[in-house]
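Sharing a structure, written as structure tokens. Questions coming.
In this view, the complex is presented without one of its protein chains, the others remaining in place.
Here the chain labels run A, B and C in written order, and each chain numbers its own residues starting at 1.
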Amino acid sequence: MSLTLDQARGIIAAARTHGQEQGLKPLTVVVLDAGGHVLAVEREDGSSTKRFEVAFGKAHGAVSLGLGSRALMARAEQQPFFIAAVTHAVGALVPVPGGVLVHDAAGDLLGAVGVSGDTSDNDEAAAVAGVEAAGLVAQTG
Amino acid sequence: MSLTLDQARGIIAAARTHGQEQGLKPLTVVVLDAGGHVLAVEREDGSSTKRFEVAFGKAHGAVSLGLGSRALMARAEQQPFFIAAVTHAVGALVPVPGGVLVHDAAGDLLGAVGVSGDTSDNDEAAAVAGVEAAGLVAQTG
Amino acid sequence: MSLTLDQARGIIAAARTHGQEQGLKPLTVVVLDAGGHVLAVEREDGSSTKRFEVAFGKAHGAVSLGLGSRALMARAEQQPFFIAAVTHAVGALVPVPGGVLVHDAAGDLLGAVGVSGDTSDNDEAAAVAGVEAAGLVAQTG
Partner (left out) sequence: MSLTLDQARGIIAAARTHGQEQGLKPLTVVVLDAGGHVLAVEREDGSSTKRFEVAFGKAHGAVSLGLGSRALMARAEQQPFFIAAVTHAVGALVPVPGGVLVHDAAGDLLGAVGVSGDTSDNDEAAAVAGVEAAGLVAQTG
């Protein structure tokens, strides 16, 4: 079971609305399915050239290890060599807040969302706002 | 000068409408800016896991060399070693139709669109339909 | 929706039984989930060192593009440059028979199976036997 494209677009729309209401810098929002594959992306005008790659790395790291990217930051602070090694083993993994897992009410994993553009904490808040607006559950750590 | 996110979303919406009207298989549509960086992506339900990477490769190859991916296929048929070498040098480059350059009426390059999911010819037709619906000019070869 | 580990183990057991009944060379059988990630692997004694990588490539190519690896061989024969480019873009892809998609009776994609060790045709027959023994539907092309 995985997110649909319509759910992904709804998450992006709500995350972007949150960013505009909060006066955040231009955001890039990436939504992945439960397998870690790209479903939908929007990079706002003024969001820098490689923000897709950064936002993807937050979401891909989260779904790859089954933890929100905030928990991966904590691991990186304790064992930077572990995060470096896992990045080599599994690919893109950006261990700072802004990559959240998406579950349904039953707790099944449906995918992940990655946001980049403002501070990591603000990126994460936008991701959570997007997930919750879709009636789903966000896991940040 | 480059595509805006609103233009990119319009291109994707029109390309997807074309696909549905023509009864094409589920499509993945990727829009890149003039620098070859991801602006927006939508992968329709049922489009296989790596269609983003394939569609990105069509568009990225096109903008990287300044030619629609149909022209890159012709080059691959003549000199496969050239396409292999350039892929190694510049990254993702999928040399079959479906990657089109986007110009404005004045001829300025604004970005590129890549589509994957149906036959290469049908993918290209969807990309062109998306670009023209946005009032822009598509270059397929 | 994806294969469970128990389903994956049943597919491997039945594919290996087929190989033994048919007197095939030692086989390596890899089962991936719907996202293309490893669920279960068995490499029979005498199957050469890199057979996991070959069998994985058959199954991963299949699920990545949504086609059995026999169809990818046909494409490689027509457009070798396309298969080379997609391999660069998406990772392991071995375009010969032996990588089959796994669907349920309703047609939903559940994962993929890759077999390597004997001839490609015999590898494919073992994969199909494994999938059908699990009460599921195999797509070879």
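Assume a residue touches a chain if its C-beta (ideal position, glycine included) is under 8 Å from a C-beta of that chain, and two chains touch if they have at least 3 such contacts.
If you're wondering where the values come from, they're calculated on a predicted model, not measured in any experiment.
J.: Can you list the shown chains that the omitted chain is in contact with?
T.: Looking at the complete complex, the unshown chain comes into contact with A, C.
J.: Quick one: which of A:49, A:79 or A:119 touches the chain that's been left out?
T.: Of these options, the touching residue for the absent chain is A:79.
J.: May I ask you to list the residues on subunit A that touch the chain which is not drawn?
T.: 34-36, 63-67, 79-82, 84-86, 88-90
J.: Could you pull out which residues of subunit C are in touch with the chain that's been left out?
T.: 4-5, 9, 33, 35, 37-45, 49-50, 52
In the analysis below, only the chains that are shown with their structure count from here on.
J.: Distance between subunit A and subunit C based on Cα centroids, please, to the nearest Å.
T.: 31
J.: Report the inter-chain centroid distance for subunit A and subunit B in whole angstrom, where each centroid is the mean of the CA atoms.
T.: So the centroids are 25 Å from each other.
J.: Distance between subunit B and subunit C based on Cα centroids, please, to the nearest Å.
T.: Taking the average C-alpha coordinate of subunit B and of subunit C, the gap between them is 30 Å.
J.: Two or more other chains in contact with one residue: find those residues in subunit C.
T.: 34-36
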